[in-house]
Structure formats: structure tokens, C-alpha cells
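All protein chains but one are shown at their positions in the complex.
Our next item is chain A:
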Amino acid sequence: MSRGQNILRGVVLTVGALVFLFPFYYMVIGSLQKEPDPTVAGAFPNPANLTLDNYGDINSRINLLQGLLNSGIFTGGVILFTVVFGVLVGYALAQLQWRGRGVTFALALLVQVVPFQLLMIPLYVMIARDYGLADNYLGMILPFAINSTAVIIFRQYFLQIPKDLFDAARIDGAGELRILRRIALPLVRPALLTVVLLTFIGPWNEFLWPFLITKEASLQPLAVSLANYLSNIAATAANPFGAVLAGACVLAAPAVILFLLFQRHFVSNNIGSGVKG
């Protein structure tokens, strides 16, 4: 492979990466501007035009802390359900033989291509109307409770563990519950971080479902309250773009920071196996 081609590839990849990152840079710059400056010069920080006021402004209109807390409860609930029940199914699918195993695995793959939006109306009728779970954290969490991709990732991890390990314990007389607690669960730790990261993105960024089901502002996740601000009342702020971008930074920061810190765990193999099965 020639040196020229290497350089060309490097240039293309770097330019592409900058195109991908630029909107994020622009989001931060825009959130710090006193006056929105859409000119080319405005893309560079100008000390005379910098302020933190936009963060105060957006916070006075939508309660950022409450929004973050609601997003956290929604996301945390989904992660909790996914980890607890996902580990159990993943283990059962990989290491135990029981009737219905093939069907369960097929279901876990199938639900990933069922368009959630088709289910939106029936779920709204069921959860908001029949069960009375509108404006309720449980109602928010329910449709996302167990992430099927996570189930498949857990299964994949358990498949890598030699079956003999479990059979040996059985021969030694250990009960199934004991095998699960003493052997399977301690072994799954490396998969946990991947699953948590992957599961995190869904509810933290989800807009449509919590938007449908929460009308009360004090219960809305940040994505919903920011979107409502964006579509309804942004025009009344002194610097609407600055305020929106400040809110956007607050919403984006936890996800971006999490993925920068743990990017090693969000690798192609895990995700690939998760979707391919």
C-alpha cells in the first residue's frame, strides 16, 4: 500500500470526523454567546461575546436539575430492569436446555425490528388510559423495561463460558439457583458495562414515548421539557438560540462524557453480536 494512499485516507477520515464533531463544537460555542452570531467569525470564540447567562436563562424556564433527575430515574429504571432480568434470560438461553428456548431467542431478535411506533397507540391506550400510569415513572419505563439487545449480549457472553464449568458444579451436587448465584453472576461482570452503556442511550435520548405520557412538567425527562421549550416558548427568550443550545449541552453532556470515558467497552464486536445474534 502506497504512502500516498495512506495519507489520502487519513485526510478523508479526519475531515469526516471534523464534519461529525463540528455541530457539537458549535453547540457549545452557541450556548456561550451573548448575541447569536451566525457569521463565519461566530464559529470562533470571541471573548467579548461570551457569557454563561444562557444556562441561567434556560434553567429559569425549564428546571434543568429536575429534568436531569427525571431522565435519570427513567434511564436508571430501564437499566435496572434490563440488567436484572436480562442476565437471567441470557444465562437461560446460553446454558440451560428448556422447552421454548429457541422461540424465546427468536423473539429477542424479532422485537428489535418491530417498529415501536406501531405499538405507540395501543401502548398509550393501555398504559395511560387503562392502567392510569400517565405522568408516572413506571409508565415511562414499562415499554422499554427489558432491552432485547442487552439480552442477546448477555447470551453471547454466557456462550463463551465453557459448559463444563456448569456441568462440573451440577455433578458436585450444586442446585440450579446456587450455580446461578455462585458461578454465572460473578462471571458476567465484564458484560455489565457494555450493557449499561448500550441501554443508557435508549431512554436517555428517547423523546416520543415520555412526551406522549407526561403532561406534567415536573415529571418530564429533560429531552421532553427541552423539546417543549424548543417548539413552544423559545421565541420569548432574550437569546432563544443561546438558551436552547445551553439546554442541549446539558442534555448531551452525560451521554457524551459516559461514552468518552468508557469508549473501550462500546466496541464493534459487542454491538455486532448484539444485533446479529
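The rule is short, and it goes like this: a contact is a pair of C-beta atoms (placed from the backbone, for glycine too) under 8 Å apart; a residue touches a chain by one contact, two chains touch by 3 or more; residues count from 1.
Note that in this section contacts and distances are computed from a predicted model.
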item: Missing subunit (named according to UniProt) among the choices "Ferredoxin", "Ring-1,2-phenylacetyl-CoA epoxidase subunit PaaC", "Sugar ABC transporter permease" or "RNA polymerase sigma-70 factor, ECF subfamily"; value: "Sugar ABC transporter permease"
item: From A:32, A:64, A:195 or A:251, residue that would touch the chain that is not displayed; value: A:251
item: Identified contact with the non-displayed chain, of A:52, A:65, A:138 or A:208; value: A:208
item: Residue numbers in chain A that touch the chain omitted from display; value: 1, 5, 9-10, 12-14, 16-18, 20-21, 23-24, 26-27, 30, 36, 38-40, 42-43, 85-86, 88-89, 91-102, 104, 107-108, 111, 113-126, 129-130, 132, 142-143, 145-146, 148, 151, 156, 159-160, 163, 176-177, 180, 201, 204-205, 207-208, 212, 223-224, 226-227, 230-231, 241, 244-245, 247-249, 251-252, 255-256, 258-260, 263, 266-269, 271-273, 275-276
